[in-house]
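Written below as structure tokens is the structure these notes are about.
In this view, the complex is presented without one of its protein chains, the others remaining in place.
For chain A:
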Amino acid sequence: MRKIIYRFSRATYLDFQATTPTDYRVLDAMLPYLTNQYGNPHSKTHSFGWETEKAVEKARSQIANLINTQPQSIIFTSGATESNNAALKGLYGFYGKQKNHIITSQTEHKCVLDTCRYLEDKGVEVTYLPVDSNGLICLKQLQESIKSNTLCVSVMLVNNEIGVIQNLKEVSRICHERGVYVHSDMAQAIAKIPVDVQDLDIDLGSISAHKLYGPKGIGALYVRRKPRVRLQQIIHGGGQERGLRSGTLAPHLCVGFGKAAEIALTELPYDMQHVDKLYNKLITGIKEKIPQIQINGSLEHRYKGNLNVSFAFVEGESLIMAIKQVAVSSGSACTSASLEPSYVLRALGVQEDMAHTSLRIGIGRFTTEKEIDFLLDQLSSAVKKLREMSPLWEMHQDGIDINKIEWTQPH
């Protein structure tokens, strides 16, 4: 019986904010620890343990070099979600009795917002700062929200949905004047823009390996040592990772993460140059070929590898299905299983219909110019085809203002 093989082609990957491919150099560094060197890094009595411990400590210093700190400040966790949980719950666990007010923003990642909701049930007061239409928090509002019992402020450096870069240095300055801790979810910023935790002056930072071309399943928490930040651990056990995160470390994941960090440090200027070039091509192409678009988020304070665009008079789900051969993310899918548009776009003040048609295009180290050309072709033809079928587009072409229409009969 002959087996029939269906040949299909793989789509272009343009969703670098969701995850990134594992760099071939990272895999090369990981393989020895998945084959011959299988020791437990915490075994102190034989060479199997010593060699893996050496590799893990080397990885730790590679990650510390990337963000300009010492290796002792890095704690390995299972990802940025765990790091965010450990930071907020850890701070509350240690200082929660005297200080129980947390400030965060409305556009944070779900794990931060959900942790805050959990802490609210425990009696913590949480202030969710609104953002302006560019996606940036207002520093004056932050200053006014800080009270005498404020524990910490959590603001992400680069937003995963709209790519906006917050002014974290100013936030840290305002908070440290008043004795408030600063935590930042840096997962989308590391290896994309230069991140220096000494310069940004933050106390806690979350890093995720699979956002910087490393393996999935590992992350890190930066815990400042001077001045010391005390945390209560959320995972109890044998006291590994300075007592802050018990559990056996996975040498292959740590080594992969370290290698990815080392590559990121040396390749950062080239990556940024490459992403800039492709971003300029993309944005001039979109503005030329497709009329009636809206870019969500500030154009000035933005990481160029993340572009969130809304197309007027087009339905979101049908657009995603029409450009099947390009893998992008829509503005609503990654946050909820329901059809509700994304809370980040809602916080920006984007209208419901525009929020439904938003598309998040991610560019990364491995994207080529031909892929951008392909994306522009596919997008322009799909949008044109869908608009031709849309009665709202026809009405717009005839000069009717959609917002002024009375859709229901008055009773």
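Keep this in mind: a contact is a pair of C-beta atoms (placed from the backbone, for glycine too) under 8 Å apart; a residue touches a chain by one contact, two chains touch by 3 or more; residues count from 1.
Definition applied: contacts and distances are computed from a predicted model.
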Seminar exercise, completed: Among "DNA replication complex GINS protein PSF2", "Exosome complex component RRP41", "Translation initiation factor eIF2B subunit epsilon" or "Complex 1 LYR protein domain-containing protein", UniProt's protein name for the complex chain that is not shown is "Complex 1 LYR protein domain-containing protein"
For this session: Specify the residue from the set A:Arg10, A:Lys44 or A:Lys97 that touches the hidden chain.
Result: A:Arg10
Exercise. Of the residues listed, A:Lys89, A:Lys211 or A:Arg365, which one is in contact with the missing chain?
Worked result: A:Arg365
Seminar exercise, completed: Only one of A:Leu31, A:Val126, A:Leu139 or A:Ile193 touches the unshown chain, namely A:Leu31
Exercise. For chain A, which residues lie in contact with the unshown chain of the complex?
Worked result: 7-13, 21, 24-25, 27-28, 31, 270, 325, 365-368, 370-371, 374
